[in-house]
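A single protein chain has been removed from this complex, and every other one stays in its place.
After this line comes subunit A, so read on.
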Amino acid sequence: MSRHPAEGAPHEPPRPQRTPRMSRRAQRPPDEPPRRVAVTSPRTAAARRPRYPATREIDEQTHLGEVYMRSLLRTQFRLAMFVCTVLGCVVCGLPLLFLLIPRLREAELLGVPLPWAVLAGLIYPAFVIGAWLYVRQAERNERHFADLVERP
(Lines give C-alpha, C1' and ligand atoms only; values in the text may rest on other atoms or scores of the structure.)
Protein backbone atom coordinates (compact mmCIF):
# COMPACT_ATOMS: atom_id res chain seq x y z
CA MET A 1 0.00 0.00 0.00
CA SER A 2 1.71 3.15 -1.20
CA ARG A 3 1.15 6.69 -0.01
CA HIS A 4 0.50 9.77 -2.06
CA PRO A 5 3.35 12.24 -1.59
CA ALA A 6 1.01 15.17 -0.78
CA GLU A 7 -0.49 13.32 2.12
CA GLY A 8 2.42 13.72 4.39
CA ALA A 9 2.25 17.53 4.09
CA PRO A 10 1.74 19.38 7.39
CA HIS A 11 -1.44 21.26 6.29
CA GLU A 12 -3.32 17.99 5.84
CA PRO A 13 -5.37 17.08 8.89
CA PRO A 14 -4.41 13.78 10.44
CA ARG A 15 -6.61 11.03 9.12
CA PRO A 16 -7.81 7.87 10.73
CA GLN A 17 -6.92 4.48 9.37
CA ARG A 18 -7.97 4.31 5.76
CA THR A 19 -9.25 1.46 3.74
CA PRO A 20 -7.27 0.36 0.72
CA ARG A 21 -10.04 1.65 -1.55
CA MET A 22 -9.76 5.18 -0.18
CA SER A 23 -6.07 5.30 -0.86
CA ARG A 24 -6.58 4.10 -4.38
CA ARG A 25 -9.00 6.95 -4.98
CA ALA A 26 -6.51 9.42 -3.59
CA GLN A 27 -3.97 8.29 -6.12
CA ARG A 28 -6.31 9.24 -8.99
CA PRO A 29 -5.21 12.20 -11.16
CA PRO A 30 -7.32 15.32 -10.29
CA ASP A 31 -8.83 15.84 -13.80
CA GLU A 32 -10.40 12.38 -14.04
CA PRO A 33 -14.14 12.34 -13.07
CA PRO A 34 -15.04 10.45 -9.90
CA ARG A 35 -15.64 6.79 -10.33
CA ARG A 36 -19.29 5.83 -10.63
CA VAL A 37 -20.70 3.66 -7.90
CA ALA A 38 -23.97 1.74 -7.73
CA VAL A 39 -26.32 2.81 -4.98
CA THR A 40 -27.52 -0.36 -3.36
CA SER A 41 -29.67 1.05 -0.60
CA PRO A 42 -32.40 3.71 -0.99
CA ARG A 43 -31.50 7.01 0.70
CA THR A 44 -35.02 7.38 2.14
CA ALA A 45 -34.29 5.22 5.16
CA ALA A 46 -31.18 7.20 5.94
CA ALA A 47 -33.01 10.50 5.61
CA ARG A 48 -35.84 9.52 7.88
CA ARG A 49 -33.72 8.42 10.75
CA PRO A 50 -32.58 11.40 12.82
CA ARG A 51 -29.03 11.61 13.93
CA TYR A 52 -30.02 11.46 17.60
CA PRO A 53 -33.17 10.41 19.37
CA ALA A 54 -35.46 13.42 19.84
CA THR A 55 -34.99 13.29 23.62
CA ARG A 56 -31.37 14.26 23.00
CA GLU A 57 -32.44 17.14 20.78
CA ILE A 58 -34.57 18.38 23.65
CA ASP A 59 -31.78 17.89 26.18
CA GLU A 60 -29.33 19.85 24.07
CA GLN A 61 -31.93 22.54 23.36
CA THR A 62 -31.41 22.43 19.63
CA HIS A 63 -33.91 24.10 17.31
CA LEU A 64 -35.51 20.75 16.64
CA GLY A 65 -35.81 20.08 20.37
CA GLU A 66 -37.46 23.47 20.84
CA VAL A 67 -39.94 22.60 18.09
CA TYR A 68 -40.87 19.40 19.89
CA MET A 69 -41.35 21.24 23.19
CA ARG A 70 -43.37 24.03 21.63
CA SER A 71 -45.67 21.55 19.97
CA LEU A 72 -46.32 19.78 23.29
CA LEU A 73 -46.95 23.06 25.09
CA ARG A 74 -49.23 24.35 22.37
CA THR A 75 -51.36 21.18 22.30
CA GLN A 76 -51.78 21.10 26.05
CA PHE A 77 -52.42 24.84 26.26
CA ARG A 78 -55.06 24.70 23.56
CA LEU A 79 -56.80 21.89 25.39
CA ALA A 80 -56.67 23.82 28.66
CA MET A 81 -57.96 26.99 27.01
CA PHE A 82 -60.79 25.04 25.40
CA VAL A 83 -61.95 23.70 28.76
CA CYS A 84 -61.58 27.12 30.39
CA THR A 85 -63.56 28.78 27.60
CA VAL A 86 -66.44 26.31 27.89
CA LEU A 87 -66.37 26.69 31.67
CA GLY A 88 -66.27 30.47 31.39
CA CYS A 89 -69.22 30.52 29.00
CA VAL A 90 -71.31 28.30 31.27
CA VAL A 91 -70.39 30.04 34.49
CA CYS A 92 -70.53 33.61 33.25
CA GLY A 93 -73.50 32.91 31.00
CA LEU A 94 -75.75 31.63 33.73
CA PRO A 95 -76.07 34.88 35.74
CA LEU A 96 -76.56 36.73 32.47
CA LEU A 97 -79.29 34.32 31.39
CA PHE A 98 -81.03 34.72 34.72
CA LEU A 99 -80.74 38.48 34.40
CA LEU A 100 -81.93 38.78 30.82
CA ILE A 101 -84.63 36.11 30.85
CA PRO A 102 -86.53 36.57 34.12
CA ARG A 103 -88.81 33.68 33.21
CA LEU A 104 -85.88 31.28 33.67
CA ARG A 105 -85.48 32.37 37.28
CA GLU A 106 -88.94 31.16 38.16
CA ALA A 107 -89.05 28.09 35.93
CA GLU A 108 -89.12 24.74 37.64
CA LEU A 109 -87.41 21.45 36.93
CA LEU A 110 -89.14 18.44 38.52
CA GLY A 111 -90.63 20.68 41.16
CA VAL A 112 -87.31 22.36 42.02
CA PRO A 113 -86.70 25.97 40.95
CA LEU A 114 -84.46 25.92 37.89
CA PRO A 115 -81.63 28.06 39.33
CA TRP A 116 -81.44 25.76 42.34
CA ALA A 117 -81.55 22.61 40.24
CA VAL A 118 -78.63 23.91 38.17
CA LEU A 119 -76.48 25.64 40.79
CA ALA A 120 -77.07 23.31 43.72
CA GLY A 121 -77.17 20.07 41.75
CA LEU A 122 -76.56 19.57 38.06
CA ILE A 123 -73.47 21.74 37.75
CA TYR A 124 -71.40 19.39 39.97
CA PRO A 125 -71.73 16.26 37.82
CA ALA A 126 -71.09 18.50 34.81
CA PHE A 127 -67.78 19.59 36.36
CA VAL A 128 -66.79 15.98 36.97
CA ILE A 129 -67.62 14.93 33.41
CA GLY A 130 -65.69 17.87 32.01
CA ALA A 131 -62.71 17.05 34.20
CA TRP A 132 -62.80 13.40 33.18
CA LEU A 133 -62.83 14.26 29.48
CA TYR A 134 -59.95 16.67 30.02
CA VAL A 135 -57.83 14.11 31.88
CA ARG A 136 -58.40 11.56 29.12
CA GLN A 137 -57.39 13.97 26.37
CA ALA A 138 -54.39 15.37 28.24
CA GLU A 139 -53.02 11.88 28.85
CA ARG A 140 -53.57 11.07 25.19
CA ASN A 141 -51.60 14.16 24.18
CA GLU A 142 -48.76 13.11 26.43
CA ARG A 143 -48.72 9.61 24.96
CA HIS A 144 -48.49 11.10 21.47
CA PHE A 145 -45.60 13.25 22.54
CA ALA A 146 -43.83 10.29 24.12
CA ASP A 147 -44.32 8.24 20.95
CA LEU A 148 -42.95 11.11 18.90
CA VAL A 149 -39.76 11.69 20.82
CA GLU A 150 -39.00 8.09 21.70
CA ARG A 151 -39.40 6.76 18.15
CA PRO A 152 -36.14 4.96 17.30
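Keep in mind that, in the parts below, a residue touches a chain if its C-beta (ideal position, glycine included) is under 8 Å from a C-beta of that chain, and two chains touch if they have at least 3 such contacts; residues count from 1.
Basically, contacts and distances are computed from a predicted model.
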Legend entry - Name of the absent chain as recorded in UniProt (options "Peptide/nickel transport system ATP-binding protein", "Cation/acetate symporter", "Nucleoside ABC transporter membrane protein" or "Acylphosphatase"): "Cation/acetate symporter"
Legend entry - Interface with the unshown chain - residue positions in subunit A: 55, 58-59, 61, 66, 69, 72-73, 76-77, 79-80, 83-84, 87, 91-92, 95, 98-99, 105-106, 113, 115-116, 119-121, 123-125, 127-128, 130-132, 134-135, 138-139, 142, 145-146, 149-150
